[in-house]
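Structure first, commentary second.
Yeah, one chain of the complex is gone here, protein chain that is, but the others are all in their spots.
In order of appearance the chains are A, B and C, and numbering begins at 1 in each one.
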Amino acid sequence: MSGSKVTTLREAVTEHVRDGMTVALEGFGHLIPFAAGHEIIRQRRRDLTVCRMTPDILTDQLLVAGCVSRLVASFFASGSAGSLYEIRRRVEHHDPAPLETEEYSHYGMYCRYEAGAKRLPFQPLLSYVGSDLPELNPRIRAVESPYGEGKVYVVPPLNPDVTVVHAQRADASGNTQLWGITGAQAPAAYAASAVIVTVEEVVAPEVVRADPNRTLIPAHAVDAVVEVPGGAHPSYAQGCYDRDSAFYREWTPISRDREAALAWIDEWIHGTADHAAYLAELGQARWEGLRVAPAPSGSVSYGRRKE
Amino acid sequence: MSGSKVTTLREAVTEHVRDGMTVALEGFGHLIPFAAGHEIIRQRRRDLTVCRMTPDILTDQLLVAGCVSRLVASFFASGSAGSLYEIRRRVEHHDPAPLETEEYSHYGMYCRYEAGAKRLPFQPLLSYVGSDLPELNPRIRAVESPYGEGKVYVVPPLNPDVTVVHAQRADASGNTQLWGITGAQAPAAYAASAVIVTVEEVVAPEVVRADPNRTLIPAHAVDAVVEVPGGAHPSYAQGCYDRDSAFYREWTPISRDREAALAWIDEWIHGTADHAAYLAELGQARWEGLRVAPAPSGSVSYGRRKE
Amino acid sequence: MTADSPSPDGAASTAEPSTAEPSTGDATATDGATDRAAPLSDVPPHSAEFLATVAARELAGRRRVFAGVGLPTLAVDLARRTVDPGVELVYESGVVGAHPEAMAEGIADSVLVSGAEAMLSMDALFGYVLQGGHVDVGFLGAAQVDRIGNINTSVIGDWQRPEVRLPGSGGASDIIASAREIVVVLRRHDPHALPAEVDFCTSPSPARARRREGFHQPAGAGVTTVITPLGILRRPDRYGELELAAVHPGVTVAEATGDVGWDLRVRADVAETPRPRAEDVRLLREEIDTVRLYLR
Partner (left out) sequence: MTADSPSPDGAASTAEPSTAEPSTGDATATDGATDRAAPLSDVPPHSAEFLATVAARELAGRRRVFAGVGLPTLAVDLARRTVDPGVELVYESGVVGAHPEAMAEGIADSVLVSGAEAMLSMDALFGYVLQGGHVDVGFLGAAQVDRIGNINTSVIGDWQRPEVRLPGSGGASDIIASAREIVVVLRRHDPHALPAEVDFCTSPSPARARRREGFHQPAGAGVTTVITPLGILRRPDRYGELELAAVHPGVTVAEATGDVGWDLRVRADVAETPRPRAEDVRLLREEIDTVRLYLR
């Protein structure tokens, strides 16, 4: 256990996210670190390489805002509400500028984080035999099995400068617990040089230590802890609030019109001082509509040795 | 969810464990499947290849009982109470017969299960550069990284015929939940052709489904579910009962004397009809001494969508 | 899927298969799906209701289905209520054995997680469950499927400056390597969607994988079934080509073979797809997709 790493989102982004960096923003449909991404937009970072398995609306917004020059990903559409038009404009029409992309399958991308976290020079997987993906992406290479079963494809490690994740809770030293869909957060965090964790709630160490199996990212891997309630909106936090599906639908026409998208960024991101202001703008009524009813996991016992 | 797989330990071992098979009995200090191992002894299986990262007393007992001809492992001593003398007699003096061994480091052995579970032809790791282990074990081989960082060692998949694990709880269809030290159980189970799960308690599906992140081995990977309370004795089940450290100490002099060890097998295994009889023989007083006080994990919410 | 109707989920998805075989008969089983005496629906073959019903029948007897949302979700839900209550859905998000209380609006929807039998890490899901050989059917959507079952979900046109940038692989090129078989649903039936050869091969057939010499060959059989608005195409064996196995009601064999990028063979036993029962359509509309998310 180390000292408190609790800080503000502004300070965490200022300190750890610099122009030109490779930034992983993970969360597979669930716990997408929107608040942190929005703060990156507010601080007008430039020339980032963004790594996300499923770019989602968050990446489309970062692109609209001009933060991103390169994208490493495995699926180039929104979670469930259609195309990401800023990505498509960049790729199909180089409008307003080309976007360099590096493309994998989901498991290929996951294995890159795994290799990065484990400092392995490569990780084999069973995908791509016969696919054009290795032709498109020369980082997907082949290795001959020394046991005689032929060649398999491998991917190289992905080691971001900084990884940002959102979770349900952490203690002040950074022991981070998440449940529901856990995505690529743990390997992406361990693969990075610096890790920012935003959480719905900073809890007492006793809460974390009562259930150590839920800690997927221990304190030693974490550099900054920020309490950002609602920090995954418009995605969701299992047990806390649901996905704002209406927002996902609303984004499609916004994204389709670059001027509208720029106006959205101006109003909702640059026009709000921080995530609390963004949520206030969203309004209490909309937020109430995203609330979920409790569904308790139940408690298990870890046991204490009797004296 | 599939139908009930609940059976007796006798039937599960009769059906899934045959002479000559490769059997993984995993559990790293915790949740060691002693009851299942004892049933293998009772059914006088022969010529087994036993896979266990840390052979522990269980393997020494299986050896004494004449069930094992080969051992795949990464540490050849007892958890914390000294040598396993039957193993040493076999290896050092071929008494009463030689024992073939195949040896890895802990992570090498774990990676073998991982490769087995994922059907990968090999898994790289950073160990062994400069070690004599690859000289001793020709299955540890080298692969050149296609990204230019030189060679790394790799291990091949380990695919047992059957894997046996013990856990705190499962539902009747085999969704298995364990907490505390989770060892190599999940990859060893997925690597195997058949899986026997013994549990402290068979619980209702609702108990499992209230906390799906605790399920490490889903029903589709499980062939037989057996309720065996106390099934990890003399090892332990986190939150249920503690390790019988006195037994671990007692085993050392027994193991040192082959006749005493054979007598122990006769009395405690062949002399008991099943694990319940073994526990009865152990006595209520001893069992009470292993009980632990509750230490609740606390409950988290998974949330329910409101209508 | 096309660029304007992308996969309604986080992976290349949507799909629905069908079974043309048991089209004759006077089964009177209480199992409604095989009860051919039940009143039939006249929903058109290109409707989501028709395709979902065809897909549901395709799942009978299958155990584990790896799918996105949309038509697969509808099909699995319908299959469970009709032809096979034992079908289990796994999602690439790590959900195994979902029991959603409401219809999922995405593969990462919270309703799939609450009450699921297991919520695995993505490494366990792709590594243990998928690569480990536990998936019987993978449902995939596609912009193009070619003669031997190669799938394109990446780009139309030039790779470097595409005419249309499609969503890419998602889990598709992982799924095709290891799922026992793949069922694809196409929303179009024309030479563009069914070319002789895909513009880009995202997810390869075993025949194409075999050409990559010296490689450890994938275990999966690749695309075995393609469901289109006109009929059902099947591949008879691992390295064979797609053949017309069934046409939907009102579609002629000539219509189905005429609008394909190659000389599509017709099976000797080519059948007519049985219509959905009225009950299938009712279940889909009134009990499954009550908010008409996928049934539009």
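In the analysis below, a residue touches a chain if its C-beta (ideal position, glycine included) is under 8 Å from a C-beta of that chain, and two chains touch if they have at least 3 such contacts.
Values in this document were obtained by computation on a predicted structure and should not be read as measured data.
For the omitted chain, the shown partners it touches in the full complex are A, B. Of the candidate positions B:Thr8, B:Ser83, B:Thr272 or B:Ser299, contact with the hidden chain is made by B:Ser83. Considering the whole complex, the residue from B:Phe34, B:Tyr104, B:Phe122 or B:Tyr190 that touches the absent chain is B:Tyr104.
Note that of A:Thr22, A:Ser127, A:Thr215 or A:Gln238, the residue touching the chain absent from this view is A:Thr215. Which of A:Gly20, A:Pro205 or A:Gly289 touches the hidden chain is settled by the complete complex: it is A:Pro205.
Set against the missing chain, the residues A:Phe28, A:Tyr190, A:Tyr236 or A:Trp251 yield one that touches it, A:Tyr190. On the side of chain A, touch with the chain left out of the figure occurs at residues 1-2, 114, 117-121, 171, 173, 175, 186-187, 190, 205, 208-210, 212-213, 215-216, 218-221, 302-305. Interface with the hidden chain, as seen from chain B, comprises residues 28-30, 54, 73-83, 87-88, 91-92, 94, 103-108, 110, 114, 125-133, 136, 142, 144-145, 149-152, 179-184, 186-187, 236, 238, 242-243, 245, 292, 295.
Just so we're on the same page, only the chains that are shown with their structure count from here on.
A complete topology is adopted by the chain contact network, contact being made between every pair of chains. Of the two interfaces, A-C and B-C, the higher number of touching C-beta pairs belongs to A-C. Here the spacing of chain A and chain B, counted between their Cα centres, is 36 Å. Spacing of chain A relative to chain C, judged by their CA centroids, is 29 angstrom.
Taking the mean of the C-alpha atoms as each chain's centre, chain B and chain C sit 40 Å apart. Residues of chain B in contact with at least two other chains: 118-121, 210, 213, 302-305.
Residue positions of chain C touching 2 or more other chains: 95, 110, 113-115, 119, 127, 131, 178, 216, 219.
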